[in-house]
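One protein chain is absent from this view; the other protein chains keep their places.
Here is chain A:
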Amino acid sequence: MRRMYTTELSKNVKPIETAEEPELVAAFEARVAADEFIEPKDWMPDAYRKTLVRQISQHAHSEIVGMLPEGNWITRAPSLRRKAILLAKVQDEGGHGLYLYCAAETLGTSREEMVEALHSGKAKYSTIFNYPTLTWADIGAIGWLVDGAAIMNQVPLQRTSYGPYARAMVRVCKEESFHQRQGYEIMIALANGTPEQKRMAQDALNRWWWPSLMMFGPPDDNSPNTERSMRWRIKRETNDELRQKFVDITVPQADFLNLSVPDPEVKWNEAKGGYDFGEVDWEEFYAVVRGEGPVAKERMKARRDAWDNGAWVRDAAAAYEEKRRAKQAA
């Protein structure tokens, strides 16, 4: 069930559909196979529910943690226009997090529980956000590559079997393509700019290329639940298929910028109608999944601090609401 922001090692998830009534399971599978949406009140296998909660909440956490690397540049954006666009973009990501938490809540898990799981390290988020944003070009590279990869992952999810998730993804996808374009536009400005700007642009591509390829998750032969997730329409294309698509679209975009992708093995393969490319460093990927990314500690600290420092505000809002209700009841 790794999907969008792949962060988890799903090898240890065992099929647990055994205890459930076979007729219910069969009816459910038939509906999914017929591309019907499953809605919150419908019966669903326990494993389906659990997998979805994990996948959707991971996606929500990724949106929220993903606000941090780009938020790092809002106060330093180099023009008023860039500042406004970036702020609006990061705000969109927060909105995506909100839709997704709401979608996950329809499966019976509260937002507090999900946030708790993130802060305790139990829940994962996309590995990509554990890398630092060093220069302004990183903002371009993230929009171009990271939102680009996210779109590739998310477009098929607009047809995912769980209704609330699919509908959330429709809203999200509309905005992601705008994000991708503004990122690429930043890269164009830099690639056509001064030698210092070109250096920033190339360096950003060098650092973000491989982590972007990791966003599609481990290779298919090491992705044991793919088959079940595909059957359940929680996943609609395999990790390697999506990764190939991404490379095929992105390499010509890098060429257009006169930037080089940091992989000497990238080469057009006429026979397969796509690019060949080198092997992702999976050791690094699994390390980052385990929470060993370069700025993983900073990201988690920022989220926990925001949450802890905001506790008195949330308490105050709840207390006020309580008083107001009591007054109304009286």
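Quick note on the criterion: a residue touches a chain if its C-beta (ideal position, glycine included) is under 8 Å from a C-beta of that chain, and two chains touch if they have at least 3 such contacts; residues count from 1.
In this section, contacts and distances are computed from a predicted model.
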| item | value |
| --- | --- |
| Per UniProt, the name of the complex member that is left out, chosen from "Phenylacetate-CoA oxygenase subunit PaaC", "ABC-2 type transport system ATP-binding protein", "NADH dehydrogenase subunit E" or "ABC transporter permease" | "Phenylacetate-CoA oxygenase subunit PaaC" |
| Candidates A:134, A:230 or A:317 - the one touching the absent chain | A:317 |
| Chain not shown: contacting residue from A:34, A:80 or A:326 | A:80 |
| Residue among A:196, A:255 or A:292 touching the omitted chain | A:196 |
| Those residues of chain A which, in the complete complex, touch the missing chain | 64, 67-68, 71, 74-84, 87-88, 90-91, 94-95, 97-98, 101, 136, 186, 189-190, 193-194, 196-197, 302, 305-306, 309-317, 319-320, 323 |
